[in-house]
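All protein chains of the complex are present and in place, except for one that has been dropped.
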Amino acid sequence: MPKIKKASGSLTIMTEMVMPNDTNTLGYLMGGNLMRMMDIVGAISAQKHSNRIVVTASVDNVSFVESIPLGNVVSLEAKVTRAFNSSMEVVVNVFSENIPAGEKSNTNKAYLTFVAVDKSRRPVEVPELIPETDEEKEYYAGALRRRQLRLVLAGRMQPSEASELKALFGI
Amino acid sequence: MPKIKKASGSLTIMTEMVMPNDTNTLGYLMGGNLMRMMDIVGAISAQKHSNRIVVTASVDNVSFVESIPLGNVVSLEAKVTRAFNSSMEVVVNVFSENIPAGEKSNTNKAYLTFVAVDKSRRPVEVPELIPETDEEKEYYAGALRRRQLRLVLAGRMQPSEASELKALFGI
Amino acid sequence: MPKIKKASGSLTIMTEMVMPNDTNTLGYLMGGNLMRMMDIVGAISAQKHSNRIVVTASVDNVSFVESIPLGNVVSLEAKVTRAFNSSMEVVVNVFSENIPAGEKSNTNKAYLTFVAVDKSRRPVEVPELIPETDEEKEYYAGALRRRQLRLVLAGRMQPSEASELKALFGI
Amino acid sequence: MPKIKKASGSLTIMTEMVMPNDTNTLGYLMGGNLMRMMDIVGAISAQKHSNRIVVTASVDNVSFVESIPLGNVVSLEAKVTRAFNSSMEVVVNVFSENIPAGEKSNTNKAYLTFVAVDKSRRPVEVPELIPETDEEKEYYAGALRRRQLRLVLAGRMQPSEASELKALFGI
Amino acid sequence: MPKIKKASGSLTIMTEMVMPNDTNTLGYLMGGNLMRMMDIVGAISAQKHSNRIVVTASVDNVSFVESIPLGNVVSLEAKVTRAFNSSMEVVVNVFSENIPAGEKSNTNKAYLTFVAVDKSRRPVEVPELIPETDEEKEYYAGALRRRQLRLVLAGRMQPSEASELKALFGI
Partner (left out) sequence: MPKIKKASGSLTIMTEMVMPNDTNTLGYLMGGNLMRMMDIVGAISAQKHSNRIVVTASVDNVSFVESIPLGNVVSLEAKVTRAFNSSMEVVVNVFSENIPAGEKSNTNKAYLTFVAVDKSRRPVEVPELIPETDEEKEYYAGALRRRQLRLVLAGRMQPSEASELKALFGI
């Protein structure tokens, strides 16, 4: 297996129609169902980068600003942003499309982390990731800051050691 | 409707068995399916506090440290921690139980935010929340800090204005 | 494993939202879907008492007097009422709640029987059950009568031997 | 609409394969899933007799003596046994078939009651039912006894008035 | 196992209600869901003829002329039309019924081919099929022509060798 892989190799696209059972009483896609889709498309993307079985390690803060109504088409685009030993951060962009009305918008963006494992669920190393486009480079750079935030939130890093985060707060 | 309600009134318990279709190829509950359950139990809890239809506004960072195998019983306990005008933060604690083995553990904790809306999906005010137990008071106090983090992450608050967060970083 | 356990230890609460696919063409929860939920919550309760895998042995007469509309919250509370060698009777109370309207009612009560089994599906003994509250004692006492009715209906007991039942008919 | 209809006109057959998600951890069809199928096939049968929308009124005691493993074919045969004003009793026989092994057995028999309703869910009259075969006549005769038992169990008839039931107990 | 079996022995009937999640935004059963039902009922029918596990080999052209609305009852009748070594052609007729309106029509007819396999998925021989009724004989005769069309479409037979098909085009 190659030791270094391009970000583009992990691109995964999932397209779904919003079905009645996915919606709340107002007829809009429930947040939890969207998160379920994000998890699946993200896992496939991380599988593509690592050629391994992967398990979800974390999902960063997701916000739901725009609602997605019944009958809309939801497309999710996932790509690995950066690899760290056995874990990978994946960004998932969600687009909602009312095709008859010709409307499409980028409703959500989420970062999920997956760990590559063997059949006994022991973590295994994954290839490094090489970003190529400007957008990929930006995701790659930000991955370090988001990782520190995750570690601080999980109580596994002291805020005082989170150098990237401190920069964020202008310290 | 009362203007002030107790935290305990929003307690909601959901118990589920992990079914084959909820699991990945290793036989463990997929993260996305757990998030779907969190969203439903959290929404019911926020409904109980507000007596309103609610929509998911955000889900904070969730980490998946411990895997939940097929056949285990999953129970989720949700309670509103604090109310802000039309939004409510809900904490969801997830327990995984292998009953024949007599094992139970608190596998995940998540904070979700819901907004109370009317039938046209316009935000409506919700009652204030009064914490009573020590645990409820701790959740209530922390809700402010988590809210600032959410606003900063969503680009709706400058890090420099996030007084509660800055304290976290010892500034 | 203890030889005697309290009824309260088997309490299991399941909360669900009525989803579109659970409803009939009039928009009400179908009876069969409610029975499916009863079976799951009852099985978990029986698992808690016995610390064993359990299989459904029977479901007593269930009546559906009140319909539960789409969007309502359904909560099911299950508790073991009495143990007999390897079988346990569980009572499941169903509550339907229209939270925005502030309405809640106890729509159904059902008695299910589960048998504790080992991995080869052979019945295994379960702990005795000790009722504590008045309500638990009432359920405990009635369990014998319901058991006779089950045996008579299954053709495994002569009506003339069903002493508890005969009392019911004032004989 | 005719005022009298034959039992045979309501025959409804449903055939299903047991899928992974229908089974418990031992790989057998869960009782609740079978009851869900019974409810659907029974409702279709009652619709055929009444040419009306129907709602489930009750399900009589169901026992699960024989387990149905993953991959088996389940077939359910439903027929109306007797009509009472706006309600109909339906008998559902369940057959489990391991086709490669050439094994088939009648694993369960259940009686469900449905009420015919109009679009406002008000009960409406249904045609009388005429049994023709010996088996249909036996179901027709027993329906009265089962109905009294249902009413007694629901607390809507005094045991002392349940003449058919008393006969059962040899009084 | 018998070397020759009657067509009638493979008759399989599946009855389903159209549920909300099966429908498109106009409230009609989606074609793909109907094909999923056809595949299951057809597979059970082929299992009955062969007493073997079967896998789908092909589905012939299916057209959807008439739409089936939410709440209708769909019944599918499958029967093996002819056996060829290890494969069987099954015809599936679909009926849509609006029972309250007293309307029923034969909305679709499809031909599916299944192959009988052992546990290692190697093809195994199946009994010959004997048609008895006129309808069965017509299906039996046409099976040869449909098989040639399948082989030509799959690029496994030269059009010039498809004698049955050429007759169709009056050559």
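A, B, C, D and E are the chain letters, set down in written order, and residue numbers restart from 1 in every chain.
The rule is short, and it goes like this: a contact is a pair of C-beta atoms (placed from the backbone, for glycine too) under 8 Å apart; a residue touches a chain by one contact, two chains touch by 3 or more.
Worth saying up front: this structure is predicted, and the values here are computed from it rather than measured.
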| item | value |
| --- | --- |
| Partners of the unshown chain among those that are drawn | A, B, D, E |
| Touching the absent chain when the full complex is considered, from B:S8, B:N21, B:N85 or B:S105 | B:N21 |
| Residue among A:A7, A:I40 or A:A110 that touches the chain left out of view | A:I40 |
| Listed residues D:M19, D:L144 or D:M157, member touching the removed chain | D:M19 |
| Hidden partner interface residues of chain A, rising order | 12-17, 40-41, 43-44, 47-48, 51-53, 73, 99-100, 102 |
| Positions on chain D contacted by the hidden chain, ascending | 19-21, 70-71 |
| Interface with the unshown chain - residue positions in chain E | 24-26, 28, 30-33, 35-40, 43, 53, 55-64, 67, 117, 119, 121, 149-150, 153-154, 159-160, 162, 165-166, 168-171 |
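In the analysis below, only the chains that are shown with their structure count from here on.
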| item | value |
| --- | --- |
| Homomeric contact chain C-chain D: same or different residue positions, threshold half | same |
| Touching two or more other chains - residue numbers and ranges from chain B | 40, 43, 53 |
